[in-house]
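All protein chains of the complex are present and in place, except for one that has been dropped.
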């Protein structure tokens, strides 16, 4: 059974499986594969050569179960994406090219994931999270709302690799992790904190603190860091950065009062 | 000449070249390209949009030679893979998505290579090696049996880049290299050793030693590190980790006695 809107645009060489729903104004570019049990909501774009609802391990054991994959409304998934079955992505998702999202992951609304980033299974990503290019998010990571991960950040989860038990990282809301940083297993990154570029974070980061280095050490309170163009405090970043955020019109101060 | 089993499943828009053998129960998903001189053995899966037996440089010089590519039995190569001609992969290979394996490389049996990993030419990878996501393995690297490379590890080979002579890395059996580590040219990583996450390894690592930092320094004997869940020594890891290993049933102690 398929439920494909007459108002959807399906380009050439697209393969669509069974039990698929494609709502109005969806655009699926050429060469894409929509596997079984996929729902693509109104107004979303699926870039060329993407695979949505990708097979889990049970397929290869000849025991393919039903794994639902839901893509929220008004999402833009650029070409080459691979999104597994048993993934739910909420509305207004935006991605670069060739992202990978493994089974069991839950992605909030207004999330952005950059080119080549790889989200491992059972990850939980909150609303308005921005993940840049080439990021690796290990299995079972928890990323709260409004977190930023910059290019090539690596989030690990196995304290004694290889082992059978993992110890996931948790990144609390409004935290910002700069490019190329590595977060070690079990680490909790506090709210409003900043991890400087190229850091290796081996222990918890206190709320509002800036850390840097290998191993990362406390440098100062994040709110002591100034924007060199404006001379004003750069953190908490929400007072300065509005693009795409829910406080885009009112400003953060007004918005947080009402939330 | 092609030798394609009637018991193979070939999906839509698959292109198959000359002098190709596809054995029983092989599954080739849509959009894949099997170039000339490829052998895919019994029971293997080739994911969508993969290229097997990819052109070497001679193709672009108008001088395309015969380069054989062999995929061993019961392998699972997930979508978007690019595996060059003149590559031999033994049985039970498993890969994530969009791996690249360059010409001249030899891959042992029961090897796993994760999403986006890039194995450069003339690499030699032993049996039961596990390479996670986003790893870079430089040209001519030698990786012995039962080695682990975790996400985003980079293995270099040029001591004075750019130069004409390379100095490959050798990683000895049972070694474990944690996420984001960089191994410098010519370094030998000893048997049973552990490289901590985010390390930059500039000199040889002694057998059984744990090193960490930039530059990496000796921290302790690996067998002093405990698994925080069980309280027992975490290394050598083979006494604790069995999944997918040949000692899965008997345990490492019994297995090593018989090997």
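Read from first to last, the chains carry the letters A and B; within each, the first residue is number 1.
Just so it is clear, contacts are C-beta pairs under 8 Å (C-beta built on N, C-alpha and C of every residue); 3 or more make two chains touch, one makes a residue touch a chain.
Keep in mind that what you see is a predicted model, and the values were worked out from it rather than measured.
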item	value
Contact partner of the left-out chain, one of B:111, B:143 or B:184	B:184
Listed residues B:47, B:80, B:168 or B:236, member touching the removed chain	B:80
Among A:55, A:93, A:235 or A:252, the residue in touch with the chain that has been omitted	A:235
Residue among B:72, B:114 or B:138 touching the omitted chain	B:138
Residue ranges of chain A at the interface with the undisplayed chain	12-13, 30-31, 45, 48-49, 76, 79-80, 96-98, 115-116, 130, 133-134, 148, 150-152, 176, 178-180, 197-198, 213-214, 225-229, 234-235, 237, 240-241, 243
Interface residues of chain B (partner: the chain not displayed)	13, 15, 31, 33, 49, 51, 54, 60, 80, 82, 98, 100, 116, 118, 120, 134, 136, 138, 152, 154, 156, 158-165, 167, 182, 184, 200, 214-215
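Simple rule for what comes next: only the chains that are shown with their structure count from here on.
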item	value
Rounded Å distance between chain A and chain B, as computed from the means of their C-alpha atoms	27
